[in-house]
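Only a single protein chain was left out; the remaining protein chains are all shown in position.
So that you can tell them apart, the chains are marked A, B and C in the order they are listed, and the count of residues begins at 1 in each.
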Amino acid sequence: MMSLKEVDLLSISSKQYVYKLKAYSTLFYGLLLAQIIALFFSLLNGISYMSSGNGELSVSVNTYSASLVIIFSFFWILFAAIQLTTKQYKQLENPLVTNSISRNLSNIGFLMTACVFGGITSSLVGVLLRIIMYFTFDRSQIISDEFILAFSDLLLGISVAILYMVLISGIGYLTGVLTKVSMAFVIIIPAVIIGISKAYTDIFQSLIKFFTLESSLPLFGLKVIITSILLFGVSILISNREEVSQ
Amino acid sequence: MSRVLPQILLFLIGIAIVFIFKSKSPKFFRFSSWKLSVLVAGLYLGVLIMLVPILYMLPNKDFVKIVENKDQAIASSSNLMNNLYNQHFPTEGDLDKLEGIYKNSDQTFKLDSSKLSFDLQPGTENYHVLIERKELDDGEIDVSTYVTAQYVGEVNFTKRLLPPAISVDNGMLSLRAPDRQTFEFKQFNIDFTMAQFNNQNSSIHEMSPHFANQIIFIRVPQSLEINRGVSGDRIQII
Amino acid sequence: MILNTDSMKPIYVQIAEWLELEILNSNIKEDERIYSQYQLADMFTVNPATAAKGLNLLADENIVYKRRGLGMFVSPNAKQFILTKRRKQILEQMIKELVIEANRLDVSESELIMMIHNFGQDDKEEEQL
């Protein structure tokens, strides 16, 4: 009895990963809802409207975009990542074979899956938006440029959306872990963010521009991956010594 | 700022909805079995993926296409207008060759009088009327209408402008502008995720309009007597 | 099997007594294998250690003996031994208590003997009916 085979971290983590994929599958409805709402908003009026004219004619242009869907999906992954660190979700692992590292690894695995799913679906909702527009609007009014989406652009959009979601999930996860260390972080984190954005606008902006203005995909990918590894790594280190509270 | 505000509002609404959804998840969402959730998620993804080939199969011949060179078309249009002001009148053959300038209509009227007077109705103040005498007296008046480049953003919709209504009756040529026309366009911006690496600005495209001028080109028989009347300053005889 | 958990007698003693009864009633014959501690634990829903102690009680009195690797067996003469023991110990103890109680209730010796005698007859009559 005492000489049971030693368990290895990876097989336990992957078992937990599968468990969590099933267990947390209801989180998906949140994404579905967020995307449908965003789609609805996007269809409603478009993101901008321009109109002008002279005595004989008036011309107006409605601009549409599926970006809102992606942004809503970003919010979803942020909340999902924070949620995974809550007591309520941690308790679900008590009946399982687990330790802090396997818990974190399987959480990260789940989040990566959610990012891939979210990235693909949010970009594809853009396709849905185009098809809805195709059938509801007068086709002779649709400007074909960018309405006809290059397939390579679609793949590009999906991979960039996934990368952004990975980054955001890392931010959310670390935030969640920090707030578990001390509830003080619930106040500190927003205060610091607002403080930095107010007092050191340029630092804050260059931090954002570090990602948003990067126009080389490989470099962007590298930046996101390294930053995410840092975010998740710090999260693992912090939560490693933490006791399972009930 | 006024443009950003409604979007921020939208995000806040979105967050609120996500939060309400999380805290008061309806029974269906909370107790939906994982098998059902995975099935719904799979179907959702499947349907979205199926949409991709459908999008590429949709015929797009009706769309507004951007093929022409806007700068050149606008340059030649304004060039033409400058020439008109400077009394450098083109021939009809010249007009046909100019880029960005389209012939709107082409009509021929039997002449029932030896004189021609004009009735330029309100709304035609911006029309340039050019009269050219033909080399022979065939008793017919040929009227062609031209329109210079008309753009909104990159979209050239010159060809969609309706020509003015023209009629010749008892030696009177009347010119009536078409009813007020409205043009609506739907533009699509690619997702910011694509734009970032596409050398495209994801911000809203510049959609400033460039309005067109109408040119009425009238060819009359050699010996016709022309009475330019009250609005004579808008009628130029080449 | 129900044990009297409120009794002052420890459970392992109750188990030992039950086994003695089984031997007395010839449900387990001499030189036959007796229940193992695990069977007893299962039957009485008690910890096997408790059951083992009950068995050991019998082993100490040589009512059962151990065969290496085979388990416990009922000793020859076990039945006779139990009978003697019970007569000696249990009956004596009971009589002792009876006498003390009789003294407390001012029942004289002859009255007590009468009662025992009558009780025995009632019992027989009941059996006859």
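Going forward, a residue touches a chain if its C-beta (ideal position, glycine included) is under 8 Å from a C-beta of that chain, and two chains touch if they have at least 3 such contacts.
One rule holds in what follows: contacts and distances are computed from a predicted model.
*Asks:* The hidden chain: which UniProt name fits, "Cytochrome c oxidase subunit 1", "ABC transporter ATP-binding protein", "Carbon monoxide dehydrogenase subunit G" or "NADH-quinone oxidoreductase subunit"?
*Replies:* According to UniProt, the chain not displayed is called "ABC transporter ATP-binding protein".
*Asks:* I'd like the shown chains that the missing chain touches, ordered by label.
*Replies:* A, B, C
*Asks:* Kindly state which of the options A:I12, A:I142 or A:L178 is in contact with the chain not pictured.
*Replies:* Going through A:I12, A:I142 or A:L178 one by one, A:I12 is the residue touching the chain not shown.
*Asks:* Write down which of A:T26, A:Q141 or A:S228 is the residue touching the left-out chain.
*Replies:* Here the residue in touch with the unshown chain is A:T26.
*Asks:* Given the contact definition stated above, which residue among A:S58, A:Q83 or A:N99 touches the chain not shown here?
*Replies:* A:N99
*Asks:* List the residues of chain C that touch the chain left out of this view.
*Replies:* 3, 5-8, 10-12, 38, 41-42, 44-50, 53, 100
*Asks:* Considering the entire assembly, which residues of chain A contact the chain that has been omitted?
*Replies:* On the chain A side, contact with the omitted chain comes from 1-2, 4-7, 9, 12, 15, 18-19, 22-26, 88, 91-92, 94-102, 240, 243-244, 246.
*Asks:* Can you list where chain B touches the absent chain?
*Replies:* Contacting residues on chain B, toward the hidden partner: 30-34, 37.
The criterion applied here is as follows: only the chains that are shown with their structure count from here on.
*Asks:* Nearest whole angstrom, what separates the Cα centre of chain A from the Cα centre of chain C?
*Replies:* 76
*Asks:* Suppose each chain is reduced to the average of its Cα coordinates; what separation in Å results between chain B and chain C?
*Replies:* Averaging C-alpha atoms per chain gives centres 113 Å apart.
*Asks:* State, to the nearest whole Å, the distance from the C-alpha centre of chain A to the C-alpha centre of chain B.
*Replies:* 40
*Asks:* For chain B, which residues are shared contacts with two or more other chains?
*Replies:* In chain B, no residue touches two or more other chains.
*Asks:* Could you tell me which residues belong to chain A and also touch two or more other chains?
*Replies:* Counting only residues that touch two or more other chains, chain A contributes none.
*Asks:* Within the complex, which stretch of chain B touches chain A?
*Replies:* For this pair, the touching residues of chain B are 3, 7, 10-11, 14-15, 17-19, 21-22, 25, 29-30, 32, 34, 37-38, 40-41, 44-45, 48-49, 51-52, 54-56, 58, 60, 62-66, 123, 126, 152-155, 157, 161, 177-178, 180-194, 196-199, 202, 204-205, 207-209, 211.
*Asks:* Can you tell me which positions in chain A touch chain B when the two form their complex?
*Replies:* 21-23, 25-26, 28-30, 32-34, 37-38, 41, 46-48, 50, 52-68, 70-72, 75-76, 79, 83, 117, 120-121, 123-128, 130-131, 133-134, 137-149, 151, 153-154, 156-157, 160-161, 164, 212-217, 220
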